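Just passing along the structure, written as structure tokens.
In this view, the complex is presented without one of its protein chains, the others remaining in place.
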Amino acid sequence: MKVTLVSSTPNPIRLIADAARITHGKSQTYQSDRYYLDLLYKIGHFSVFEHVSFTFFIENISRACSHQLVRFRVGVSFTQRSQRYTNENGFEYTIPPSIQKNEIAKQLFLQKMEDLQQSYAKMIDLGIPKEDARFLLPNATDTSLFMTMNYRELIHAMELRLCKKSQWEIRHLFWYIRGLIWQSDPDLAAFLYPKCFHEGFCREKKPCSLLPILLQKKKSLFTDANL
Amino acid sequence: MKVTLVSSTPNPIRLIADAARITHGKSQTYQSDRYYLDLLYKIGHFSVFEHVSFTFFIENISRACSHQLVRFRVGVSFTQRSQRYTNENGFEYTIPPSIQKNEIAKQLFLQKMEDLQQSYAKMIDLGIPKEDARFLLPNATDTSLFMTMNYRELIHAMELRLCKKSQWEIRHLFWYIRGLIWQSDPDLAAFLYPKCFHEGFCREKKPCSLLPILLQKKKSLFTDANL
Amino acid sequence: MKVTLVSSTPNPIRLIADAARITHGKSQTYQSDRYYLDLLYKIGHFSVFEHVSFTFFIENISRACSHQLVRFRVGVSFTQRSQRYTNENGFEYTIPPSIQKNEIAKQLFLQKMEDLQQSYAKMIDLGIPKEDARFLLPNATDTSLFMTMNYRELIHAMELRLCKKSQWEIRHLFWYIRGLIWQSDPDLAAFLYPKCFHEGFCREKKPCSLLPILLQKKKSLFTDANL
Partner (left out) sequence: MKVTLVSSTPNPIRLIADAARITHGKSQTYQSDRYYLDLLYKIGHFSVFEHVSFTFFIENISRACSHQLVRFRVGVSFTQRSQRYTNENGFEYTIPPSIQKNEIAKQLFLQKMEDLQQSYAKMIDLGIPKEDARFLLPNATDTSLFMTMNYRELIHAMELRLCKKSQWEIRHLFWYIRGLIWQSDPDLAAFLYPKCFHEGFCREKKPCSLLPILLQKKKSLFTDANL
């Protein structure tokens, strides 16, 4: 898996703050840009966050992962490598950690991948169209895509996908994306957390131990912000 | 592949006509329900069509097909069988016609399916979680899902997916769906056609011969409607 | 203000439960329809709720209210009476309670409404097109519209608009709508509450006293449900 931040809205926090300022007209007392970011988050006025978006180039995730990823529908756009038009001879693939760690399973997995690569090539040789030969390709097959997501949807997607109960590969992907946003806009990354961070409680039957740590982070976030 | 129309908006054309009537207030001359349906289509006022929706239970389509299907994002909702939580032992699968017709390819395909069924079962026996064992499952693996789509999005989806250039399985699926709507509401089915029907021309490099036939149908549709 | 439930998905809870059942395949132990409704709400799997929708005919709300209402964008469709094409001679209007209660303000308000009715009629007489004469019409002017909203978006809209901090007219509207759903599907109405009900805390600077009562309702809801 490799993710690159290809493009993003310039001066995102200034833009969010400027948009927030006009809702109350000119009479509003002037406050810092950061003040508005914190305020909007706190009162749940998330629509203003939609003015900011990020475009990522995501390489070498499995089709299992991409099938789940493209289920996000609002505030997001995808352009994905097509298996209908691309020759997938010698396709790359992703090995799940649980299989990587189990020697017998790993050998079986690698053998099947090689086997399917050969069968796919044979199908193409037999004159089967690429769009039909791909019916053999496993979920492990790697894919690439461009994804543009606005900041509101990012907060929502991170809520779901940073959670420990989320599937490991898509969780990995969103932590990766979060790291890239952290590098470019740490103040925006500061609201990207699992759902429990926002709600203050865990919905899972078997909670992990992360909640108290996250709530502590949230508290210090608002203490710093001096709202 | 099997599709069932599970649920739909009662009296859809009456509802569309009633909604259309209020846009112009009470002063409007009374016209038949069918008149408004035709008028809205003709002037391109499609938003009124969103009040009507259909729910389908779609069984035994390939994951290749479902990956493409769930890319529709607006006016549509999906609930799909999960490969993370379901044991896919002895999974069912879809064979593309081009492979069905080629005896060598077909034998290879069937052999690989059996092979992958066994490998999947072995992974489960080795204690690999279902969500990771599924990395072996091929695109051919069958899935099931509920899909609710409003009538506006249906017109749009049919534009794209009834076209001969569309992939065979999803085209088959949408012709199937069109047939079900034809049975329940023939007047609504009358606007479900490939894009060329609506635009009057073909965007493909190698046009098929369908366009003149479709345009004739459209003409008779409006002659009957007496707009 | 008058709201009519024009149309809704037949057997909504059965449909939601059937959709939920397929996510885990056939192996799932059979549970009651109501069980799945409660479970989906509790674990936050709201997308399944999108299969169910409701269509309302909303009459005599102010344009102030409708301007806010049509800001909902996802899972919702509107068809509204147009002021461009409708002659608004003798338009009806909504009087805010704060003005109703203040005799001086009320007299001023009524006088201005009558005044604007006459001015509008005069504009039309002068040959000004309806779409321009309407520039005189006040926010108080009544409008009518059809609104179709799916159940997921209804939960979201109620979160925002049932809250005491919401503007009185749109809050009134959503309590009205909630009452209609209560009559047709009490089990679905049971999740339609202000945001605090779902989150367990209040985001407002000056909280009202409703929260403890709502949380008690929620508790009894889940005790009854025996999840």
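For clarity, chains are labelled A, B and C in written order, and residue numbers in each chain start from 1.
Keep in mind that, in the parts below, a residue touches a chain if its C-beta (ideal position, glycine included) is under 8 Å from a C-beta of that chain, and two chains touch if they have at least 3 such contacts.
On a predicted model such as this, the values are computed, not experimentally measured, just so you know.
Trainee: Of C:R81, C:R134 or C:R178, which sits in contact with the chain we cannot see?
Mentor: Considering all chains, including the one not shown, the answer is C:R134.
Trainee: Which parts of chain B are in contact with the chain that was left out?
Mentor: Chain B touches the missing chain through residues 42-44, 74, 195, 199-201, 203.
Trainee: Please identify, in ascending order, the residues of chain A that touch the omitted chain?
Mentor: 6-7, 9-11, 15, 18-20, 22-25, 27, 47-48, 50-51, 53, 55, 57, 77-82, 85-87, 144-146, 148, 150
Trainee: For chain C, which residues touch the unseen chain?
Mentor: For chain C, the residues touching the absent chain are 62-64, 66-67, 70-71, 73-74, 78, 83-84, 93-99, 102, 104-105, 108-109, 112, 115-116, 119, 122-123, 126-129, 131-132, 134-140, 167.
As a working rule, only the chains that are shown with their structure count from here on.
Trainee: Between chain A and chain C, what is the separation of their C-alpha centroids in Å?
Mentor: 32
Trainee: Can you work out the whole-Å distance between the CA centroids of chain A and chain B?
Mentor: Computed from C-alpha means, the inter-chain centre distance equals 28 Å.
Trainee: Indicate the residues of chain A shared as contacts by at least two other chains.
Mentor: 74
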